[in-house]
Every structure is written in C-alpha cells, then in structure tokens.
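Note that one protein chain of the assembly has been removed; the remaining protein chains are unaltered in position.
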Amino acid sequence: MPDLAGIVIIAAVGMAGYWLFPDNLALLTRIVAVALLVLSIDLVTGYCGVATLGQAALFGAGAYAAGIACVNGMTEPLTLVLIGAVAGAVAGLLMGSVMLRAHGLAQLVLSIAIVQLFHEAANKASAYTGGSDGLSGLMVSPLFGVFAFDLWGKTAYLFGLSLLVFVFIALKFVVSSPFGILCRGIKEDPIRVRAMGAFVFPVLLKMFAISGAVAGIGGALAAISTQVVGLDSVSFELSANALVMLVLGGLGTLYGALAGTVIFMGFEHMVSAINPFHWMTMVGALLIGVVLAAPSGLSGLLGTISRATTRGKGGRG
Amino acid sequence: MQTILSIAIDALAYGMALFIICIGLSLTMGLMRVVNLAHGAFAMIAGYIASYAARDLGLGYAAAILLAILGTIVISIPLERLLYRRIYGSTELTQVLMTIGITFCVIGITNYFFGPTLKTIPLPGSLSQPVDVGFRTIAAHRLFVIACGLLVAGGLWFLIEKTSFGIKLRATVDNAAMADALGVRTQAVYAISFTVAVGLAALGGVVGAEFLPIEPYYALRYMVTFLVVVSVGGAGSILGAVAACLLLGAVDTTGRYLMPDFGNFFFYAAVIAIVCVFPRGFFGRAG
Amino acid sequence: MKAAKRILGVAVGALMLGASSVAADTIKVGIIGPFSGPFALQGKNFQAGVEAYMALNGKSVKGHDIEVIYRDLPAANPAQSRALAQELVVKEKVQYLGGVYFTPDAMAITPLLTQANTPLVIFNAATSAIMTQSPLVVRTSFTTAQTTTPLGKIAAERGVKKVISAVSDYGPGVDAEVAFKKAFEAAGGKVVEAIRMPLNTNDFSPIMQRVRDSGADAVFAFLPSGPTTLGFVKAYNETGLKQAGIKFFAPGDLTQESDLPALGDAAVGLLTTFHYAVSHDSPENKRFVEAATKAIGSADQLSFPAVGAYDGMHVIYKMIEATEGKQDAQKAVDAVKGLSWTSPRGPVSIDSETRHITENIYLREVVKGPDGKTYNKEIQTFPNQKDPGLATQ
C-alpha cells in the first residue's frame, strides 16, 4: 500500500479531532466534506495542471443527486454516497469535455461559466432542488441500520472520516498508477506526452471523471450530514474558496489539499468565533502571509524546510 | 426599431461602464501577467473616496472623481511596493492567493471604517436628468459614461502605441531582461503601468457606480464579471476589451430584455461559446 | 467609524462576558446571523435588536443571567448553519437558538431541535414552510406572502387594472410574485406578465423597457434588500417610467430604511407594504429606535431585522420566564403560543397553530422629511395579518 504512514497519520489526526473536539463534530464533518472537494481539485489542478474555479459544480451535482434520491425514498447512506459519486463523475465528464477545449485563463473562465450555469439550473429547477430555499427534509436512514445521523454528529463524522480515508487511499493508488504518472507528465508537458504516443484528452477526461466522483462523494456527505442541500453547494464562492485552500496547502501532493482545508477552515472558524464581524480581514492577512512566507503553499514550505534540514545534516535524499 | 435602438443604447452604456473598470485589469493581466483579483477592490476604494468627498466634504463631481483616482493610487503605491512586487512572475495560482487575500483585507477594512451600507456618489444636476435622445429618454449620466469609455480607449491607445513610455512598456512585456539590458527601468515601467491600471479601476469604480453600486462586498461580487470580460476580450488588448464589453453588454442586455428569466443562461452560454471559438479571447496576445 | 468601533467593543465585550461568566444560573442564547459578508448590515441589525432589548429589559430573567453568543454565517450555507447550531447546542450549551437570516439555513437547523431540546426563534428567514419542519420553531419576523398580500388589494383600489410583476428569481421573489398575483387577481386586477430576474442583474434598463412594452399601469417588484434595489429603482426613474405615470408597488424589503439614503430622491413616492417602519409612531417604537440606534451606532443603518430580533428576544425572555430557566423546549414553545404584546411595530401575537407572528401590515409611502431625509411613512394599516402561506396549508 502506498504511503501507509501518511494514511495512518490522517486517520490518527481525524480520530484526535474526534476526541479533542467532541462538541464540534458538525464543523469537523463539514471540513471533511470540503476536504473531499479540495482533494478533487488537486486531482485536476495539482496533477493535471488544469486550474478550475468551478469545481463546486461537481460537488453540488453529488449533493443534489444524493439529496433528491433521499427525498424520493432512497435513504440508505452508502447508496446515497454512491449516487453522489456517480452524479459527480457524470458532471465531471461534462465539465471536462468543455473545459479541455481551452487553456490557461480561458479555461479558468470556462470553469466559472459552467459553475454559474449549474447554479442557475439548480435555481430554476426548484421543483426538484428547492431552489434558493434549499432542498430540505432529507431523512437519512441510520448507517448499517444502527447508527443514526443525530444532533451530536458522531455517526456523520466517523462516516465522513472513513469515507475520506477510503478515498484518500484510493487516490494514492490512482496518482501512483501509470495513469497518475501520465497525468503528471501531461501537467508538465503535453507535447512530450503526445510524442510518447499517448493521447492527452481522454486521459484528462478520465481524471475529470474521477475528480467528479470524489467531489460528488463530498457533496453527498454534505447532504447526508446536513440533511439540507443549498444553492451554495454549486456556487462560484465555494469553488473559489476550495481552490484557495488547495493553493494554501500546496498542489499536487494530496496532503496539501487536506492540510489547506483544515488550516483555512479551522482558522476561519476560530477567528470568526472570536470576532464574528471582522474575521475576513484576518483570513485575508493569512493568505497574504502565506504567499510572502511560502509561495508554493504550506506543504511546499514543509518540503523546503525538510530539504534544508536534511542538507544541513549532509544527508542525501 | 425603436426598441432595438433603445436596447442598443442601454447595452452601449453598460458595456462602456464595464470597459472602464475592466481595461485596467486587462492591462495588468495581459501586459504585466498578474492575475489581479483585487482589481475590483481598487474600484471600490475609489467609490468610497468619491462618495466621502462628494457627500461629506461637499466637493463637486469632477473634484470627487479626481480625488478618488489620486487617493486610490496613493493607497495602491505601498501595496505595489510591498505585496505586488513579490508576485510579479509567480505562478498564476500564487497570484490568485495573494490578490484574494488583499481583496478580503480591503473588504474587511472598508466594512470596519465605512459600515456595510450602500454608498452613493451624488451626480451633478446636469448628469442626473433624463435626456431626450429622440426615440426615448436616457439618463444623461449614461451618455457621460459612454463618452468616458471612448476617451479612455483612445487615451490608452495613444499611450501604448504612440508614446515613448508605450514603447518601453511593450519592450518590457516582450522581454523584460532584454529591456533591462537596453536601459529601460523595468521596475519603474511596472510601477507606472500598475498605477495606470489602478487609476483606471478608480475611474471606472466612480463613474460605473450607477451600474455597480458601491458597498463593501463590491470587490468580490463583480470579480467574476470582470475576469470574464477580460478573458473574452483577450488580456492586454484594448480593442479586445472594447469588443468584449460591447458584445457581452449586448448579450446581457438583449437576453435580459427578450427572456429575462434566462438572462444568466444567455450570458454564460455566450461566454462558453466565445471562449471555445477564441481560446485567447478576441484579440489576445499569443503566449 | 466611531460607531463601528463601538460595535466591535460591544461584541468583544459580550464575548469576554461569555468567557468569564460560567455561573450555573446563566442561560445562554445562541444567535446565528450574517455578521460579515454582503449581508453584514442585516446581521448588525439582529445584534442591535438583541442589545436594545437587553438594554431596556435587563440582562436577567427571574434571576437567571442571559448571555448571548453570536455566530457568523455570512451567506446562505446550510452545512455551516448546521455546524454552528450544533456547536452552540453541544459545546456552548445554549438553551435557545435565535436569528437566522436565510431560509435554507433555518431548514438545516430544524432537524436538530427536538434532540437538542432547544427552541429556535427565527428573527428573519421568511419562507412559510420552515414552520412545518419542526414544532419547536417560533418566528417573529414576517413571510413574504404576509407582507405582500395586502398590496394586491391596494393596487386594485388605486385603480390599477394591469400589472407587470418583476421579481428576483429566488424563493422569496417567487413567493412574492405568487402572493401578489393571487391577491391582485382576487381583487379583480390582472397580472399581464411575470418576469423573474436573475439575482445578479446589474443593469435593469432592459427590464424597464419590457415594463414599458407590456402596457401595464403599474409594476410590482420584489428584490432582496441591498445593492440591486438601488439599480432597480434608479432604472425605474431614469427610463422615464415614473414620469410616464406607471405606478410602483413592492413589499417593504425594497425600501428598507438602511437603503433609503442611497436611493435618495429616486425613492420618493414608492408604495410598499411591510410589517415595520422605523418611523412607526408609538412610544414603544420610540424607545426601541433610541436603544437600537445606540446599539448599531448610526440611525441610517437601522432596519427591519432589528425589530424581528427585538421581538425574538421578547419571546425568548417569555420562554425563560415560563420554564424557570430549566431546559424544556416544548414547554417553552407552548408558553408563547398565543402570546400577545405590543411590539415597536404595533400589536402582535404568536399564532398558537402556526407559531408564526400575527401582525399589522402597513402601507407606506416614501416621503421626504423636514430634515431632507427620506423615510417610509405609514399611510394605511391592515391589522392582524396572519401568514396566508401557512393558513392555506
């Protein structure tokens, strides 16, 4: 198994959160759901070099699919997650096939346009989605028929954490598979990859589908744990925030995605509890500070530090 | 026919307002290669200064505009020195992180000092009256915005194509190291371009306030619109920005007239179509 | 700026208080609202209403100290809403939840209430259906249908035959459109066209062109309070519709007091219906406005969410009184069913069936006061209006 130590650390940190903040499990669950979204962006941005400001379209597709299925009687949580993943993957294919027609800034703008169209569609289809009032009344059955999704949120959090660890392990396999390496190659130089005899478009599209599935799982988790799906889950704002979290943590490592999410959302939660009125300035200052101190994200900073220390010891990696 | 003319003139005014705000961003992105998401924040700062000058200090409209431009530039100078210089040449995503951070800070600080209410910039009597243009009445202010837009487009074209600064700027953009070697003070060129871009944002923020009202969230609320307009036009191209603003203004206005319920669909579908056909924007610079 | 500093001071003070006083007889109330972001002004009004109430009625009930904890929810975000509510209940051990500006945020909290044994007193979120989600919800604001319905009759009475409706394309907008249409057509009028405008519309002149082309005598509009209102009203004036004599009707969200300074003379003459005007003439309101202005820092910023919060706190105080400070959500809610009192907005009561507030709806006209500032002047009263959205269910 790739990176066993890392996975153990993630599970341990997750459990530590469970023991240390037993009263904040809903927040922690939300962090897990957003972490899945940020991971999904890392797949296309960090591994394939396709920057996107519209990933929430995929997250929202998963959330609404799970939500609508739940309202219509499919209340088993694992089934809902699966539905979310499939919906996310389909949305990912759609998004990829449009976005991959352009590059750079134009690509970024396409992603924005797509998420806005998704948002608009979700608003228009209020008969199914509840529009701006949100899709409410999701009565999710207890997990395995035993563990209910309740006020204290233990089930939701542990369920979410397990999903996250499971997805993380799966993604570790994906990014270290031949496909994953090929994606890294495409990110660096698509012309070289073509000269190696590999098509670029289908590979990227495949990654969009995987990314969509991951985002969709995140969306389904959000729907299950909140019991409401709102238009915010298909918004540009969520997409942009998630991208900021990713860049904050560092691209292309999967760990950076997790670290960025936890740090951004934890910091936001902390400062907005201390001062609910002016926390935005603090978050802004954090972002500026990170760019000044660690232009390649926090995981890049860690990398630099660890390299510096090993070099100091005269060791060779 | 009357309806078409009427919509056309509305679209023109709205498009020109967008143009004045966006052209500065187009310059920073196209010529300086900085994805400055805080561009709207500068427009907003200018709006606040103008509103303060006109309402609280009782200055005239023209004086308020001037003060707003100068004030915004003064505020931007330390930002350029301390923050922006660190991200010239960085990856786009790093620039996004930094400029979103700046935007958040500006929003937070504005909210703190000026409160969350809408701010208006009172128009002089001559601009606030409806003017009869034959087939309908139109607010004089809209004609003023159109005139400003044309003036800005012409002025910038002259600056970039016809002055020695323009030559230095283009040389720096093409090859900064070479320009440096030829004795162009590239730092200064960047600083001046940045100042020009901020000044244009400021002008746009003030004269466009009738379309995009000034409030603390302005900087984020219209960020997407600005970004879309710039990339559709092609970053760095004046002609492209004019074309994009007019076209998107027309699509937006016509869409909202014909099928208001689906106004956003029209707008974003048009954006997708244009970007797919012109991946570099209408007149984007290669590379 | 001074005002902003004071708000900050108060907020920090409140938090410090929270940190230091953990006495057993402290009852905590958690307030969720948009204290930052694009709707920060409405959140500030929540806070002003709460503080005004506590300033006028004391910070304790029957010997139990009341402590308020604010949590920021900048925009509609049900997941965050649920997380905040859960944290308030589980970690902060609040006995009462209040606030909530947006409907989906309320919807995310309602499933928690029974288990949390906590009532939710909604200060704003204005969709009828929230009340049916949980028996532990009480609402002291209004619903869009409630404030809009009288307008149908008013329009008909003023000789308007054909109306074009233009609403923002989201839940409350659609509610307003439906409610107006129903009331107006019941009164014999006809809605000739119904436009739903995307929320992020910046330029309204094409809409105005459409209004003109429709041949209607009046336009009915609903937009969320804030920047878009400004553009809409300006466009109405600038495109000459006002001069052409096309009347303008809207629920009072459109002319909320905090937007009026920005609207300026453009707003003069607009007719709106709403449950509260800051200018309401009564001793209760005078006291309230004075205290709330002090809390918010500037008279210009005071608006309707403050009165929702003020009355919300009244309901919470009554609940605490009835339960003697013990946590018993059902008993607390039962105690305020049928409760009636004189609010700053006028006489109000909590409907014992729906737990929604019954209140007067006023027709107001924007007029210029002697000081040159515009305000909403109440010119007609529709007493004891219930929420038609819930009544029909």
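Letters A, B and C mark the chains in the order given here, with residues in each chain numbered from 1 onward.
Simple rule for what comes next: contacts are C-beta pairs under 8 Å (C-beta built on N, C-alpha and C of every residue); 3 or more make two chains touch, one makes a residue touch a chain.
Keep this in mind: contacts and distances are computed from a predicted model.
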{"item": "Candidate names \"Alpha-ketoacid dehydrogenase subunit beta\", \"Branched-chain amino acid transport system ATP-binding protein\", \"Sarcosine oxidase subunit gamma\" or \"Multicomponent Na+:H+ antiporter subunit C\"; UniProt protein name, chain not shown", "value": "\"Branched-chain amino acid transport system ATP-binding protein\""}
{"item": "Touching partners, among the displayed chains, of the absent chain", "value": "A"}
{"item": "Candidates A:Ile68, A:Leu161 or A:Leu182 - the one touching the absent chain", "value": "A:Leu182"}
{"item": "Contact with the hidden chain (one of A:Val146, A:Ile191 or A:Ala293)", "value": "A:Ile191"}
{"item": "Hidden partner chain, touching residue among A:Val50, A:Leu138, A:Val203 or A:Leu258", "value": "A:Val203"}
{"item": "Residue numbers in chain A that touch the chain omitted from display", "value": "173-174, 176-182, 184-185, 188-189, 191-192, 194-199, 202-203, 206, 210"}
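Methods note: only the chains that are shown with their structure count from here on.
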{"item": "Chain A: positions in contact with at least two other chains", "value": "120, 124, 237, 277-280"}
{"item": "Per-residue multi-chain contacts in chain C, two or more chains", "value": "8, 36-37, 40, 44, 169, 198"}
{"item": "In the complex with chain C, residue positions of chain A that touch it", "value": "22-27, 29-30, 33, 120, 123-124, 126, 130-134, 136-137, 150-153, 222, 225-233, 237, 272-280"}
{"item": "Touching residues (chain side chain A, partner chain B) in the complex", "value": "45, 51, 98, 101-106, 108-110, 112-114, 116-117, 120, 124, 236-237, 240, 243-244, 247-248, 251, 277-292, 295-296"}
{"item": "Chain B residues within the chain C interface of the complex", "value": "3, 6-7, 10, 14, 108, 111-120, 122, 130, 136-139, 141-142, 210-213, 215-218, 220-222, 225, 252-254, 256-257, 260-261, 263-264"}
